[in-house]
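Left out: one protein chain. Kept in place: all the others.
Note that the chains take the letters A and B in the order they are written out, and that residue 1 is the start of every chain.
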Amino acid sequence: MADSAIAAETKPWRSGTAEPFIRIQNISKIFGDFTAVDDVSLDIYKGELFCLLGGSGCGKSTLLRMLAGFETPTQGSITIDGQNVAGVPASERPTNMMFQSYALFPHMSVEKNVAYGLLREGVPKEQAMARTAEMLNLVKLGNFAKRKPHQLSGGQQQRVALARALIKQPKLLLLDEPLGALDKKLREETQFELIRIQESLGVTFIVVTHDQEEAMTLSTRIGVMNEGKIVQVGEPEEIYEHPNSRFVADFIGTVNLFQGRVDVVAPNEMRITGTEAGDLITKPIEGLSAKQTVSLALRPERISISREATSAANCIPGFVEEVAYLGNLSIYRVNIASGKTIKVTLSNLDIEGEPITWHEDVFLSWNAGSGVVLTT
Amino acid sequence: MRRSYFLPIAALVGFLFLYIPIISLVIYSFNDSKLVTVWGGWTTKWYGELFRDPQILGAAWISLKIGVISATIATILGTIAALVLTRFGKVRVRGLLTGMVTAPLVMPEVITGLSLLLLFVAMEIALGWPAQRGVLTITIAHITFCMAYVAVVVQSRLVDMDDSIEEAAADLGAKPVRVFFDITLPMIAPALISGWLLSFTLSLDDLVIASFVSGPGSSTLPMVIFSKVKLGVSPDINALATLIILFVAIGITGAWFFMRKQLK
Partner (left out) sequence: MSLSDTQNGRTASLLRKMGFSGRGLVIAVPTLWLLVFFLIPFLVVLKISVAEPLIARPPYSPLFVEGPDGWSIKATLSNYAYLLEDSLYIKAYWSSIKIAFFSTILTLLVGYPMAYYIARSQEPKRSLLLLLIVLPFWTSFLLRVYAWIGILKANGTLNGLLISLGIINEPLIILQTDIAVYIGVVYTYLPFMILPLYANLVKLDGSLLEASADLGASPISTFFRITLPLSLPGIIAGSMLVFIPVIGEYVIPALLGGPDTLMIGKVLWTEFFNNRDWPVASAVAIAMLIAVVVPVMFLRMAQTKAEENA
């Protein structure tokens, strides 16, 4: 009981009865003959850090720009905290945006950039400057108030952009590829910084990104987009472990996909026949009919690799084509009889004895519960 | 091997070609003899003559007035036209405006001058305005062709500018007019300055259009210079040219150093 109450409070989307903070209903955006966003509906809850994840041109940025008020939806409605924002210009919306290019005002100092929103709101100058100083301290830029944007590093500019977007305490902060322009190392540090700031202010964040690792690290939930549609919404773990389609399975992380037909469905086991790895045993899912074409998605870390055959539900022989050593783990590319290459990752901590290496004959094995059956 | 000499020599010859006529103007402005082939010794008498010539002084004053007024109005109108073409989204008259902004750039001056004169004559007959041609009609003509240049310069700056900077200001609560004055205007200011200077120079330099649309008593400096030099070399014009060259050289070099300092 207590457990589910906590869940409802921190993860309101699980309750099914909680009131969403942002309600996107049947939104479409058509540019000429191109449908950028196609009938998207989405509920986002207060305090969430929601990631819209997808490749370039999937419509995620257009969706974000409709929330900000820079694009008018062709159809559908957006409600933010109970207010329908149709027809409300960007300057009057309770949202703020952090732009991919940062869009800092080049002719204004850091301080003036950050204070700009407050001054437009009519906050008295002294008060605005005090709040600006506070905000600059939060993003650790207190000493840079008088600098011009071009005198800052990329990471510092990014934090000015964040401070400027947060200063008005928006109900909703929209971030367009917030970490896209940073190098890998800085990006990893900044991810946690972003979470810290979001948690300390309690503002709802919607982040657009094409980087699945970033989405996994940052978000409470992820919405995966493809060709203008939301294909799956869920917590990072759910998206990774239980993708609902071949697209999501393939887009998030690395996956081995085996296509075949449903053969025998038993209460605890089913068989898929005719895959490139032969017949495979897996856990059944509901609503399948015999002979239906399905795919089995199998993450590389779910497969174990050994010199001898094992008694696991699935065990197939293969030949190690390549090994890449990445320090913490090793990636194996193993060819099987059909010619298909299967990717297997192995934590280097788990390796005992002589590690398996190039051009060895091996066996790949996994349990019935290791893969996910996908119908689309 | 030969090629490495060809390029600097060709460039040097080119620069000499550009500067020899200018230098010769400067030298002859100090020549006591009226003949260009005879060196009569150093003198500054042509400068004195220049400053005692009421016709040239009057014309210079008229040209400066027309230049400042038409450059200023052309910069305002040209900037508005550029904004309409780049920032106003769907505009019904876009095609018409684009055409009218680019056409003056390729229009021979004689045609622009003739057509404006005929318009002013027709307006005078039909409306009684402008009652006579002069400074006003020249200014109108200069505004018209200069605003096209300004529009092109400002438009290219607006197109290069990251739109999201203006969107960011709107997002932070600034209304369109506010966005323009807070963000757009300071960011396109360099383009406005070059547009103004370009217009001022074009206006100060224009002979053909002004000749068509001017009236009695409103001869501009180029018109006076032209009527003098048609008859041959005239030393006081050499003096005038030297002053203009000096003025421009100081201005441009100053601007150049200023810009280099800004960049640093």
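In this section, a residue touches a chain if its C-beta (ideal position, glycine included) is under 8 Å from a C-beta of that chain, and two chains touch if they have at least 3 such contacts.
Being a predicted model, the structure only gives us computed values, none of them experimental.
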{"item": "Which residue of B:L25, B:I62 or B:I165 touches the chain not shown here", "value": "B:L25"}
{"item": "Hidden partner interface residues of chain B, rising order", "value": "3, 6-8, 10-11, 14-15, 17-22, 24-25, 28, 35-37, 77-78, 80-81, 83-84, 88, 91, 93, 96-97, 100-104, 106-111, 114-116, 118-119, 121-122, 125, 140-141, 143-144, 147, 151, 175-177, 197, 201, 204-205, 207-208, 211-212, 222, 225-226, 229-230, 232-233, 237-238, 240-241, 244-245, 248-249, 251-253, 256, 260"}
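By our rule, only the chains that are shown with their structure count from here on.
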{"item": "Whole-Å gap between the CA centroids of chain A and chain B", "value": "56"}
{"item": "Interfacial residue positions of chain B with respect to chain A in the complex", "value": "162, 164-165, 167-175, 178, 182-183, 186-187"}
{"item": "Residue numbers on chain A that touch chain B, as the complex places them", "value": "68-70, 89-93, 95-97, 99-101, 103-107, 116-117, 120-121, 164-165, 168"}
